[in-house]
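Take a look at the following structure, please.
Every protein chain of the complex appears in place save one, which is left out.
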């Protein structure tokens, strides 16, 4: 039996459930010589904002127990440079490319989407309302259900895009299921979770935070139990697909998300440890499906005995 | 120079800043033969509820990357058995004993405090409004600022106790600073943070959650960056002392909390790894203070260059 | 009960699946008993985080040596398998209750499966040594394995019974079947009733529970439950008893009167 690994999100069919997470894979070419980028289930780009952003002061990263903090700060060349310099190579990819979009206002998000909509080579959008590393927008949007619903509805309505719109959720909230329902009511085609948790590390010798910006976003295996719990709750709260993210290094980690209810996953920090992670995870999911008699991705969530 | 390690919380003076966290140290006697319990800065008991609670089904614990999940479920012998069977031995302790209190309603908390107030041998109360492992009360209280303020105010007003009342905060909220301010407005003498993060682990071979209850509370070094960020934010939001908790294994971990603004700390999961953790952490804090020219605990927060 | 760093004296492969570590055990650290356990800090980094429990498989008070037998199952046991003699191990113990002595006149039948073999090898040696003094029969040790290549290279007491699921070594069948036969083969009867001592995987324990019940035999079970503290403080290692209450595997156990345990809840 050869399981069907494809996953449908809105009108889009992903060839397989294992994508790479925004901000951890650049625009794909960085990993070109290390793995088969075209074989990915999906490539989520670094966040694109209307204007170029240099990013935060350095240091921007610090390792933590089984995790890391980053405060990159949505560094990106901006919308126009993205279209000019990055999109041509992304367009040549044979894997679905989803553009992660960020902004400081509703208009910002809309501006990015409107500019990208006529461009080829983009399979979908992931709306980042959950970045903890910027002062305006980002996380602020993601913690208020009314704002999430309004933003999602506005983007869907104005754009009338055939491309799916995925809203990326923050774990830094009291009730992530409520935010997910807001995204769904607004018309989101899927939600992805989780973005990073707010964290801080202090250098006790130098008596200052390790990150120039003080706090950063915690990712990696340390947060996997939090991500799985979020995916579990969110997938019971909404009918749209859930994309599970957080601390995936191995196939069994991804399967935790899939059994919890996610339809697909993204590998983030895992890419840093081993660029072959996504491929290895996919292989392991396939093996598990064969062993456990799952023929399609949609079978997996129902196999949890909870 | 011999630094002054004492810490004042309300009317209470703790001999040193390193306590052991509720639920990780039983009632003290369990660790008797392994370390000097009387030398602790504070001993926070397992939660006491009005009625006996058997706790959740098993398994109740599972290890995660640099952390663990527990779903003990506030297992405890109940208020009367606590007073009868546990308090006598706690009364003989030479370290401050703070009773961690939980309940399913405001009345529950009040009932426990009223019963304990006339009893000797108790130095203070820690109000657990943040336990993720029970269906009623616990976390529900801890996520709503209005409820936290009302509960705190009611307990302070009804009791008029000379003993300090510490409100223990949950990290599973959008804005922990807001909850801390609510506790302060209600009259809390201090806040402690953090309790565990909601998490889940799935056994992908057996296709069921590792914990009988599904989700549990994540503790250990994995959550330390989250705890430090919370202590940092909370200590800037309130004027009352903050007690830092989460993932402390070494003196440098505790110093992260103290530099972030906490006045004292609690060691939880660290006790499981090494029963000597609290003593080792205290020694290291003392050394650091000497090396860095801090003569009192209150000096430390101001030494952060942030 | 003490926590201490102690030299590893031996770390030996016993079979494809099992290894044995022997450490120096100072006399003032308390006396390891069959059924009791120690916990080991396995890593200098934060993953694995928690100490790991292992039952004693032997103790030599004169030489000051204690041992445990373990199976490589995950990260902690993999790290342990790489520990070289001469390095030190972070040890905490002895912890938990040991197996009670057999009643005078009884025939102790010791049944071990999987990682349960260590404590029963230990108990067999002890009960044998003290049989005359205690007035019980010489114990019978029954160990069950899946296949021959699992069978550990250990000096087992005379009269021990090995069995494998596939018959590739010893008796073909389960340890519980073999144990029942051994009990029947003994002077089974009113003057030498069998008493079982058991430690092994859940299906083995459930089978034994049924057999013991139908024989009306008593049995002592060393249970395994996930542990965090190992000293009774965290309430993580709860075991459901038939009366509905919970007991702590690390403090009231790990050895329990097997008939008191609600095996269905394990």
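A few comments on the model shown:
Here the chain labels run A, B and C in written order, and each chain numbers its own residues starting at 1.
As a working rule, contacts are C-beta pairs under 8 Å (C-beta built on N, C-alpha and C of every residue); 3 or more make two chains touch, one makes a residue touch a chain.
All values derive from a computational prediction rather than experimental measurement.
Although it is left out of the displayed model, the omitted chain contacts the following shown chains in the full complex: A, B, C.
Considering the whole complex, the residue from A:145, A:164 or A:275 that touches the absent chain is A:275.
If you put the hidden chain back, the residue from C:11, C:43 or C:225 that touches it is C:43. Across A:5, A:18 or A:68, the residue that sits in touch with the chain not pictured is A:68. Within subunit C, the residues in touch with the undisplayed chain are 43-48, 75, 78-79. By the touch definition given at the top, subunit B reaches the unshown chain through residues 65-66, 221.
Where subunit A meets the omitted chain, the residues involved are 23-26, 30-31, 33-34, 46, 54-55, 57-63, 65-68, 70, 72, 75, 220-222, 249, 269, 271-276.
What we mean here is this: only the chains that are shown with their structure count from here on.
The chains that touch both subunit B and subunit C are A.
Innermost chain of the displayed assembly, by C-alpha centre distance to the whole-protein C-alpha centre, is B. Subunit B and subunit C have centres, each the mean of its CA atoms, that are 36 Å apart.
Subunit A and subunit C have centres, each the mean of its CA atoms, that are 47 Å apart. Of all residues in subunit C, those touching 2 or more other chains are 46-47, listed in ascending order. In subunit A, the residues that touch at least two other chains are 65-66, 221.
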